[in-house]
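What follows is a single structure, and I will ask about it in a moment.
Every protein chain of the complex appears in place save one, which is left out.
Labels run A, B, C, D and E following the written order; every chain starts at residue 1.
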Amino acid sequence: DFLQALNEVKPAFGVNEEDLELCVRGGIIHYSSTIEQILRDGSRFVKQIAEDKNTTLLSVLMYGPDGSGKTALAGTIALRSKFPFIRLISPNEMIGMTENAKIGYIDNAFRDAYKSPLNILVVDDLESICDYVPIGPRFSNNVLQCLKSYLKRVPPKNKRLLILSTTSSYTVLRQMELIKCFTNKIPVPNLSNITELQAVMEKMNFLDEEKRQYIVNQVSNNLGTDKLNIGIKSVVSNVNTARFDDDPINELIDLMSEIQI
Amino acid sequence: DFLQALNEVKPAFGVNEEDLELCVRGGIIHYSSTIEQILRDGSRFVKQIAEDKNTTLLSVLMYGPDGSGKTALAGTIALRSKFPFIRLISPNEMIGMTENAKIGYIDNAFRDAYKSPLNILVVDDLESICDYVPIGPRFSNNVLQCLKSYLKRVPPKNKRLLILSTTSSYTVLRQMELIKCFTNKIPVPNLSNITELQAVMEKMNFLDEEKRQYIVNQVSNNLGTDKLNIGIKSVVSNVNTARFDDDPINELIDLMSEIQI
Amino acid sequence: DFLQALNEVKPAFGVNEEDLELCVRGGIIHYSSTIEQILRDGSRFVKQIAEDKNTTLLSVLMYGPDGSGKTALAGTIALRSKFPFIRLISPNEMIGMTENAKIGYIDNAFRDAYKSPLNILVVDDLESICDYVPIGPRFSNNVLQCLKSYLKRVPPKNKRLLILSTTSSYTVLRQMELIKCFTNKIPVPNLSNITELQAVMEKMNFLDEEKRQYIVNQVSNNLGTDKLNIGIKSVVSNVNTARFDDDPINELIDLMSEIQI
Amino acid sequence: DFLQALNEVKPAFGVNEEDLELCVRGGIIHYSSTIEQILRDGSRFVKQIAEDKNTTLLSVLMYGPDGSGKTALAGTIALRSKFPFIRLISPNEMIGMTENAKIGYIDNAFRDAYKSPLNILVVDDLESICDYVPIGPRFSNNVLQCLKSYLKRVPPKNKRLLILSTTSSYTVLRQMELIKCFTNKIPVPNLSNITELQAVMEKMNFLDEEKRQYIVNQVSNNLGTDKLNIGIKSVVSNVNTARFDDDPINELIDLMSEIQI
Amino acid sequence: DFLQALNEVKPAFGVNEEDLELCVRGGIIHYSSTIEQILRDGSRFVKQIAEDKNTTLLSVLMYGPDGSGKTALAGTIALRSKFPFIRLISPNEMIGMTENAKIGYIDNAFRDAYKSPLNILVVDDLESICDYVPIGPRFSNNVLQCLKSYLKRVPPKNKRLLILSTTSSYTVLRQMELIKCFTNKIPVPNLSNITELQAVMEKMNFLDEEKRQYIVNQVSNNLGTDKLNIGIKSVVSNVNTARFDDDPINELIDLMSEIQI
Partner (left out) sequence: DFLQALNEVKPAFGVNEEDLELCVRGGIIHYSSTIEQILRDGSRFVKQIAEDKNTTLLSVLMYGPDGSGKTALAGTIALRSKFPFIRLISPNEMIGMTENAKIGYIDNAFRDAYKSPLNILVVDDLESICDYVPIGPRFSNNVLQCLKSYLKRVPPKNKRLLILSTTSSYTVLRQMELIKCFTNKIPVPNLSNITELQAVMEKMNFLDEEKRQYIVNQVSNNLGTDKLNIGIKSVVSNVNTARFDDDPINELIDLMSEIQI
């Protein structure tokens, strides 16, 4: 049951759980082996930073399309680590802050992390933290330079830090020369075929097997292919919308067929 | 009678009715089935946010050409919901504000919404809220980033929020990466043919059937087609101007034939 | 006599007459039927805003080349209305003001207008109010956004407002998306032929009929055409210069022949 | 004697003579009939503003290449007017001022002018007053807008104003839309042939007729033409340098031949 | 043993050792003769500034790809000098500083250096100190101008200064005209072949000779060449990761084969 996945990620003691739990509150649906692989890679980095003396800093970038589940996965890895210090740095916390206030906020989080022996910082949506917008393009260079320094900065003696960052703009980060600040990178893909869609419906207990099969067949027919390219976030949202609808079956078929366009 | 449409949208208790009523004070004329469909879609979202526990945030974008009726329709949907908290965020309220004041204003509206269990925020004319102008182009990136965060931000526990936004610059919003912040989108088209024009005249009790038929024929002749592409706002304004004129019939024919050019 | 035109436009009671009178102090010379038409259109809008209950806002744009007489005509229409509230918003009043002060100034004028039942605002030289310059181009986006809001904003209950704006940069206003804020537009053309020039000379009592005919013939000869394209402002100025000169006939011929180049 | 030209321009009473005299302290050498013509045109405008009641504002632009003598000629015309109010607005007076201080300075000068019945303002080097630099290009839009308003602004009742402006960047002023603010324009050319050079040497009492003829012949030989294109400012400076030199004849020939390149 | 290299660089007395030691704490692995050559060149400059009276300023630029070891090598040269004044100027120390604060920081470091007879300043990552980002591009011109002056500025009498700077953006520095401020330049290359990789593994005591040979063979096979182009920083990091892994041999082969892509 995918709701249990959510429950088993609560940490032992005081970290800012609430914020992180909002990130993962839809839970993690294991709709393909890639999801398992990402979580396994994540827990390997958690172990490495905890146990390997030669590694005091790991900065991992989780990148993928909009709504592919990056934030939920990063949050899950962080919460499962049960490290004493886990913190989320997110654009949501910095709405309306001046550049300086943002830098102060980030600075604070890292300095706090440098005080504890074993730390995870989830730095969500890097391009939004930098106020990036493609028109121009414009962004806060000061915040960017701050991130650049901290992503590479070795923590002081006897402190270890795992940074889990997310982005849906890999190319932008490369142009900003942020990519080269990471020691490791994990891709987070969209759903890629109707089998994965079927798995999501099943895990969400949406209707019965036969109806799910019918939906999948119809979507496949409409699209003229078995391939999909849609984020888990939209799929979950569409299933919820359909559940609420008078005619859930056709509503979901419509929503899934339309999005692909 | 289209004036009744206006009267039936008054909410049960304290929301900022006045501002919203200014938006819809011309009433909604049901000149085609599309108008019905838009209002039905709107009330479906209202029901979904009120009743479906899995959906705590819906952000709906109503987009279409200048004067196609977006604001009046969004206002009507909001007022009909009879939700305890309905609020309008509009560029008109922010004239001359600094970027920070605007962000504070928006921030306030959302924070207020997060306090009430069931909320609607009408965010009117997104590109104007961002001070967008195509020369340059220029806009307030800080306000944009603030909107980006709030359009995606899940409300706190037990709070539900329906956001109804409008824009006449879909392409600009896509370039700003605002489009991907919406969970749903509703197109609001212009009047597309002379039959719809005839319906408007009738609902406005403009002259008698025969004269309306004559007007429509003449416009069709002048334009060389039955197709139109003009917003309801201009049509209503032209009918009023013609009503006031010494020769209403020919005045309206002239105005409608000229606009098409 | 064209000087009488000037005298008959004084309003009944307190409006800022002086500023507006400076705008029209050269008077209106009726050198062609277009001038009559423009003034007729203007007084029609004045009547409509005063009498038609369905129309609470009319925003009229008077556009044409430099010195074609836009400001004098807008001022004349306003002064003739004898409305209790008439006000001029002009770049001349805002020299050296900060963006904020300008917005405050505009804001004030509109708020004042919203207090009186029947109002005219003359908003002169829109592109200059926005500090527009084609190099760059540069302009004040904040002032522009302010104007955009106010040109479309419906006055509060029981208040009516006629806005008369002028511009010599129609294209720029379109790029700024200001054009779509107007409900009506009136073109103000240059003098287009030598007959109109002759009419101006006559109305100004410049020399006798024979000499005026001679001038017009010579100018036509020099230019190789009967067509002209010159604003009334320059024509009046040239006639005054010639009057002062030792050889008024040839001086005026020279000035008129040269300008055309 | 050209030094006398300088002496006869002193005004009757209190104007800021010193600044203006610095502008013309090299005097005016009458090396061609164009110089006479420019001064005649200037004094005609002086008379017109003083005597013609229909003309309360004349704004005259004197334009030409670097060092062609614009400032000295404008200053001479102003000083000869013997008007009670004559004032110089020059970039030299505004070094290091903020935009606001510059606008205040200009504003002050015009307001002062509006107090006196008969005024001349010499506005020197318009593009420099606007801090124009072709890289970018960059300039102060605020100062530009201020100038735009004042160059067109009609003085209050019973006040008359003649504005004499100079520029060596006609094209830039056109791009800034400053050109259309002037009612009149006077071109100020460079020396255009060796006869004019010979006239300058003679008026400056440089050597004797034979040697001047020799110089002119040599320069003509070196350049392969009788045509020149050099400002009076450089010519005067070169003659002074040559005078000081051990071999004045060949030094001047060298300097004049080299500049042409 | 490469760990000894680290130990022998501690200076005799008070310099800011800690910061510099963080830079070199991974030690210097002598994986090729180029490393020796760079250190020899460095110590030659150290001797020259100390002993040659005609040389009071040497500014040396160490440039090369990301992670090629520039900072560690510059730090090693500085620490080995045993000069009384050694100081690190690094972007890490200037996070969130305003432009002015940064300039003050740099200014301070140089003024301190001018007080001591024999000094080394390590100026790390020049382009980051200038907040350079390729999008735009943007950078702090004020900080750049400050560096430009100080890199060329001769110290006061009887003071000598060796500046060791690093950059991974040679081209950017040339565009900024910083390159011409240096008296000397040292390239710091990446590992260029698998023999150097084998040397690194050996110096790090990673597995035994046979297994290292196997790894190198496999990597060479996978890449289809013996050539490499990877910085020492990544190689050391990969070896550490592999050491920690369950299957170190294949993990390292994978990591090395993948990076090359």
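Note that in this section a contact is a pair of C-beta atoms (placed from the backbone, for glycine too) under 8 Å apart; a residue touches a chain by one contact, two chains touch by 3 or more.
All values derive from a computational prediction rather than experimental measurement.
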> Which shown chains does the chain we cannot see touch?
Replying inline: D, E
> Considering the whole complex, which of D:Pro117, D:Pro134 or D:Pro156 touches the chain not shown?
Replying inline: D:Pro134
> Out of E:Asp66, E:Glu93, E:Asp107 or E:Glu251, which is the one that touches the chain we can't see?
Replying inline: E:Asp107
>> Among E:His30, E:Lys148 or E:Lys211, which one touches the chain that has been omitted from the display?
In response: E:Lys148
>> In the complete complex, the non-displayed chain touches which residues of subunit E?
In response: 48, 51-52, 54-55, 100, 103-104, 107, 137, 139, 141-142, 144-146, 148-150, 153-154, 175-177, 180, 183
> Residues of subunit D in contact with the chain that isn't shown?
Replying inline: 22, 25, 66, 91-92, 95-96, 128, 131, 133-135, 138, 237, 240-241, 243-244
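One rule holds for everything that comes next: only the chains that are shown with their structure count from here on.
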> To lay subunit C over its twin subunit D by CA atoms, how big a turn is needed, in degrees to the nearest 5?
Replying inline: 60
> Farthest chain from subunit E, comparing Cα centres?
Replying inline: C
> When subunit B touches subunit C, do the two copies use mostly the same residue numbers, with over half shared, or different ones?
Replying inline: different
> How many angstrom between the C-alpha centroids of subunit D and subunit A?
Replying inline: 69
> Which integer distance in Å separates the CA centroid of subunit A from that of subunit B?
Replying inline: 35
> Residues of subunit A touching 2+ other chains?
Replying inline: none
>> Judged by the touch rule stated earlier, which pairs of chains are there in contact?
In response: A-B, A-E, B-C, C-D
